[in-house]
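Presented below is the structure to which this report refers.
A single protein chain has been omitted; all remaining protein chains appear in their positions.
Presenting chain A:
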Amino acid sequence: MKIKVLFLLGIWLFAGCENYPKDPDKTLEKVRHGTLVVGYAENPPWVIKTATEPGGIEAQLIKEFAAGLGARIQWQNDTEQDLFERLEKKELHLVIAGLTDKNAWKSKISFTKPYLQKEKDKHVMAVQKGENAFVLELEKFLKNQEEKLKKTTAP
């Protein structure tokens, strides 16, 4: 009985914590009011390359996400393969390229939960492994955009 009460108390304590869960490498802390380094590869209509910063559904989402964190974005364009390798080396915080959960590159990086389903494709973004606070923040943001996204992407 005592153990149970302790458990519940503990869980309640953590749930009450603002900064829980935390990142091993403090990504979220660094990005908030700092710089979000985003890698992108063109894949219309999700990511569209322009002369200046990229456009498209996902690029737009990330701009809003960064604004919410008070962060400015540093865009980095590359091939999907190279982006993943750089994400693995923690040179990027995030990769957008119209990715789906079918992507085979799963070893040293993580994908978000699918934020949108179009026919059979479940769309995801790529993040560093184990940066749970950052992932949670991004997933919560994407979840909130769900309704809006369904409308804008409806055929």
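Here is the rule we use: a contact is a pair of C-beta atoms (placed from the backbone, for glycine too) under 8 Å apart; a residue touches a chain by one contact, two chains touch by 3 or more; residues count from 1.
By definition in this document, contacts and distances are computed from a predicted model.
UniProt name of the unshown chain, from "NCS1 family nucleobase:cation symporter-1", "Probable peptidoglycan glycosyltransferase FtsW", "Cobalt transporter" or "Glutamyl-tRNA(Gln) amidotransferase subunit A"?
UniProt lists the chain left out of the view as "Cobalt transporter".
Using the touch definition up top, pick the residue from A:30, A:63 or A:129 that touches the left-out chain.
A:129
Pick out which of A:33, A:89, A:113 or A:148 touches the chain that's been left out of the picture.
Result: among the candidates, A:113 touches the missing chain.
By the contact criterion defined above, which parts of chain A meet the unshown chain? Give residue numbers in ascending order.
3-4, 7, 10-11, 14-15, 20-24, 26, 110, 112-113, 127, 129-133, 135-136, 139-140, 143
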